[in-house]
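Here the complex is missing one protein chain, while the rest keep their positions.
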Amino acid sequence: MCLAIPARVIALTGPDEAVVDLGGIRKTVSIALVPDAAIGEYVIVHVGHAIGRIDAAEAARTLALFGELAAQAALADTSTMETTTWAR
Amino acid sequence: MCLAIPARVIALTGPDEAVVDLGGIRKTVSIALVPDAAIGEYVIVHVGHAIGRIDAAEAARTLALFGELAAQAALADTSTMETTTWAR
Amino acid sequence: MQPGRRYNFMEFCGGHTHAISRYGIAELLPPAVRMIHGPGCPVCVLPIGRIDLAIQLALQHGAIVCTYGDTMRVPASHGLSLTKAKARGGDIRMVYAATDALRIARENPDREVVFFAIGFETTTPPTAVALRDAERAGLTNFSVLCCHVLTPAAITHILASADASEGSAAPLDGFVGPAHVSIVIGSAPYEPFARAWRQPVVIAGFEPLDVMQAILMLVRQVNDGRAEVENEFTRAVSRDGNRTAQALVDDVFMPRDSFEWRGLGEVPHSALQIRPGFAAFDAERKFPLTYTPVADNKACECGPILRGVKQPTDCKIFGTVCTPENPVGACMVSSEGACAAHYAYGRFRDIPIRVEAAAGAAA
Amino acid sequence: MQPGRRYNFMEFCGGHTHAISRYGIAELLPPAVRMIHGPGCPVCVLPIGRIDLAIQLALQHGAIVCTYGDTMRVPASHGLSLTKAKARGGDIRMVYAATDALRIARENPDREVVFFAIGFETTTPPTAVALRDAERAGLTNFSVLCCHVLTPAAITHILASADASEGSAAPLDGFVGPAHVSIVIGSAPYEPFARAWRQPVVIAGFEPLDVMQAILMLVRQVNDGRAEVENEFTRAVSRDGNRTAQALVDDVFMPRDSFEWRGLGEVPHSALQIRPGFAAFDAERKFPLTYTPVADNKACECGPILRGVKQPTDCKIFGTVCTPENPVGACMVSSEGACAAHYAYGRFRDIPIRVEAAAGAAA
Amino acid sequence: MSTRPDYVRPLDIKHGRIDMGHGAGGRAAAQLIDELFARAFHNRFLGQGNDGACLPAPPPGHRLVLATDGHVVSPLFFPGGDVGCLSVHGTVNDVAMCGAVPLYLTASFILEEGFPLADLQRIVASMAAAAREAGVPIVTGDTKVVEQGKGDGVFICTTGLGAVPPGVEVSGANARPGDVLLLSGSIGEHGVAVLSQRESLGFETSITSDTAALHTLVAAMLHSAPGGVRVLRDPTRGGLATTLNEIARQSAVGLHLQEAAIPVLPQVDAACELLGLDPLYVANEGKLVAVVAPEAADAVLAAMQAHPLGRQACRIGMVTDDPQHFVQMDTRFGGRRVVDWLSGEQLPRIC
Partner (left out) sequence: MSTRPDYVRPLDIKHGRIDMGHGAGGRAAAQLIDELFARAFHNRFLGQGNDGACLPAPPPGHRLVLATDGHVVSPLFFPGGDVGCLSVHGTVNDVAMCGAVPLYLTASFILEEGFPLADLQRIVASMAAAAREAGVPIVTGDTKVVEQGKGDGVFICTTGLGAVPPGVEVSGANARPGDVLLLSGSIGEHGVAVLSQRESLGFETSITSDTAALHTLVAAMLHSAPGGVRVLRDPTRGGLATTLNEIARQSAVGLHLQEAAIPVLPQVDAACELLGLDPLYVANEGKLVAVVAPEAADAVLAAMQAHPLGRQACRIGMVTDDPQHFVQMDTRFGGRRVVDWLSGEQLPRIC
């Protein structure tokens, strides 16, 4: 439930409106629910609305934690798989 | 202008309404303009309305006259043409 | 037939034009008899401005415009026609009868439905029936854009202009009178002008033999020096016509002071309008429409052709720029228009049938 | 992990269900950890009667019904669904955002446009924005059929039924808390029931690593005997949530006394309705609709599955009569429904991969 | 065409309707193909289940013919046929008009969301019967679904592949002055049968569409006078008048018709008068016109008259030398006129 994705604000285009970038695609979204979102900031987008923001410091912390977890659990032996430059 | 065709009344189906037969096809038409059209009578049909009636005696007279005219004018030497049973 | 004499007859009615072309009757007539195509095709005489009104109703006012198939291809302003306006999103529907337009109005209570009514006295009574029925049913979304025109007024106008200036109208020796119009109005209405302008009139049926017979009767009148109204179509036409139809038309319609005809210009008392009692069903009152007369294409000779002064082949663009596929003038639109009929049926005349010598077999 | 101990965790949220299935996470967990799919797919919990209302609006009231793609295939009464109602002529349009429904209302001023609004606290604020904007714009042809539901009420209900009767609900050892719902409501609302029912809660993001990490954190709480609200998703979730969103929702919506959830039955204070001040935009007031509860298909185990008591494979018709192509119960509709997720992603478990001996090459 | 995946409940043909899922290429689409199309059209080529059908080639010396037509008739069902059999006959005939033996058909369906499965099944059954009767299997196909209001029930595009035996040379360009024009039967029935079902024109008639596959008639004609048949064409849209104008233009000749020789059923004539149409411009779907060498005319005509679909065959005119490529006609009244191309649509007229 509640498909939402982080996207970077790249332009403020009107009252309550911003353009966000998400992996190279751009979409105009409503920022009525995060009115003080700033350019460069990451927001979480759901059904065309930014519903929250991402805390950069916390994100870095989580990333580090994931690194640990991955090491711990040896989740997948990806080294045996063929990958390409754009493998998702 | 004013494409209209003679058709025979074969049923009176409602106030101002009759079914006419025209060379084997049947169509419901308005008889609002010839309210006293009777079954068996020929009417002249235009845009879905009977607009007049055909006088049987006069029609016979015209037919006879056409016979004369055709003979007089030798209009077409149809004897040399191939015809079929349903040539129009 | 009197040797050396020429006979110029006008068939007023497009139906006769069609019969003459379709059955190749012109070919069968003696060379001394020339048939002149009159303005009796209601589509041909409809001025551009009236079609523009119908297109306005569809494109600007969002109305469903119902119309007979004949009017679909008539050229209007801006390169449009009802067919092209339909392709541009206008809700334009071909109907076979005025009552179909009523049905469409009943089926679309939240849309305005306008019946674009054209035609002579034959087609007017069915429109009157539709208006009467719409009033009885209390329909509020149905109206009629009335373009019904009157035959006697047009004939009088043609004779008047022939009288007024030699050469600007054809020297006429007589008229083939309309078949189906006369069923409704009877033969009496032709009597005044037959008398006044000393013109023989023979009302004829639409079968090719009717037309041949009527021409024969006209030749006889001319030879006898008579100018009477004769009736070849006695099987359907009486002196009085259809009184029921006349009464109903009179209930619903009244004459206009004047009406524009393509090719004839403004002709007084030549058309009908909807009576004030039926104003609620009159599209010209119901919608904010303004009629703008539009000049015909300069090259087009429809006017002189409709007045009987010229023939289609006199038009510089006949068959080249103006063709049934791209009609410039109205005479090219309906297959009964003088130009279309000549284009479709008459062009062979310059081309004899040749079969190579080797090919002797039968056909 | 404590030897011999079993850990039963419910992921409330369908997004977590999806992540677990799509990335094959269940396979990677130690056998002692069992994940129970909760009722956190808003499509799955939507009762038939609410979809029937939306279909009524389209087919009986002629409204344009706008809805998120997720609801299109949900089975309704009489073998219908929104997809099938559309095929029967209903004007039903998939939108990506509530604001698209507003645009459609503006573009169709002579049609009624209803937004069929579903979703948890994540999706409610965008609907609130649409209602606020509709009011500001003075739209008179736009309304919302509100089916927004509340997460804490549902979790409380599950815990209450687990408490009330052993066996009728699963013995739970903790919750993976919703990611995006929590962005809006914050982590505080989970605290009361974590305390009251002594249940550990870990709010998790939707990346597979988020889920793994959250499960690890739950295991630690259980092992430590703690029952706290922890937040794995600190990068987006705060204790207070999005105050702006909460305020707007509060302006426009208020709790319902009770709302039917598929599988859970009537749950008190578990959904929102539109406030009287916005009554003009409330489809339930604007149209003469009566809600008729409809019993689920008898064979369907969606209820127990949503309550965490059963698993998809416990349903007799799973994968035979009930498939994603012909969903019987709601859990088979959305790919995040517990049954659909298991059908699409989980069926391989009984089938080991076999490659013929001859074929030794790489893959 | 794809193979059967693991769906369980059969299609509800009686109450079901086409929805967008049937066109999405997944399980619903595969089920529709299997239970409706493949079942009806069943043949070994269709059963291959690949992106196309792999087929044996005709014997050496044959040339190939490809013909394609979209079928968009409204209403879909009309007296004497429906869009299904029409889509088989229309393309089989186009292949045959090239002098070829029709071998295989392909069928591409564009279905409108909401179309009743029961109607689709009727159409598919009619199509299957027509293909079976013609002996030309439907070897591959496609199904697309468009939203309601973006289609009109069913459109069917068929393509036919045929083989021209050595020695056969038939083309619209081959008519020569002196050649004889043959017509296989009365004209206008298809168009009138379809018009009779239109709500706003509606009239009752016993006229049925003449829709039929003409390839066996063509085979008999070609066999009766090797090399004698120069042009074959089926006067469909635009009617006999338009087809003859095409031939005149393509062969750079004139044509000279005898109106009295052209058979028209009285009911067709009556319907045309009622609607202000000319039967010469009304569509046929089971008639052909042939241009034959004068010395072959008798033999070809006899072969036609001996075939059930050519019993009323007749001579209707001849090919002439005419730099303007006019089609002219001696009217049954004895006059002469040009028979022109159809202009625009042929619309019912009031005057």
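Letters A, B, C, D and E mark the chains as written, and numbering starts fresh at 1 in each.
The rule we apply is simple: a contact is a pair of C-beta atoms (placed from the backbone, for glycine too) under 8 Å apart; a residue touches a chain by one contact, two chains touch by 3 or more.
Here the structure is a predicted model, which is why all the values come from computation and not from measurement.
Although one chain is not drawn, the whole complex shows that of E:Ile18, E:Ala40, E:Cys85 or E:Cys98 it is E:Cys98 that touches it.
Within the full complex, the residue among C:Gln2, C:Ser77 or C:Asn326 touching the omitted chain is C:Asn326. Taking the whole complex into account, chain E touches the unshown chain at residues 2-5, 19-21, 23-30, 48-58, 60, 62-72, 74, 93-95, 97-98, 100, 104, 106-110, 139-144, 146-147, 149-152, 155, 157, 159-164, 171-173, 233-234, 236-238, 242, 245-246, 249-250, 281, 283, 341-346. Mapped onto chain C, the interface with the missing chain covers residues 73, 79, 83-84, 86-89, 320-321, 323-326.
Although one chain is not displayed, its contacts with chain D can still be listed: residues 14-15, 21-28, 41-43, 68-70, 72-73, 83, 93-96, 100, 119, 123, 208, 323-325, 334-336, 340, 343-348, 351, 353-356, 358-363.
Quick note on the criterion: only the chains that are shown with their structure count from here on.
The chains that touch chain C as well as chain E are B.
The minimum number of touch steps separating chain C from chain D is 2. Among the remaining chains, none touches chain D as well as chain E.
Farthest chain from chain E (centres taken as the mean of C-alpha atoms): A. Of all the chains shown, the one with its CA centroid nearest the global CA centroid is E. Looking at which two chains touch through the most C-beta pairs, you get C-E.
Inter-chain spacing, taken between the CA centroids of chain A and chain E, is 59 Å. In terms of their C-alpha centroids, the spacing between chain B and chain C amounts to 22 Å.
Not a single residue in chain A touches at least two other chains.
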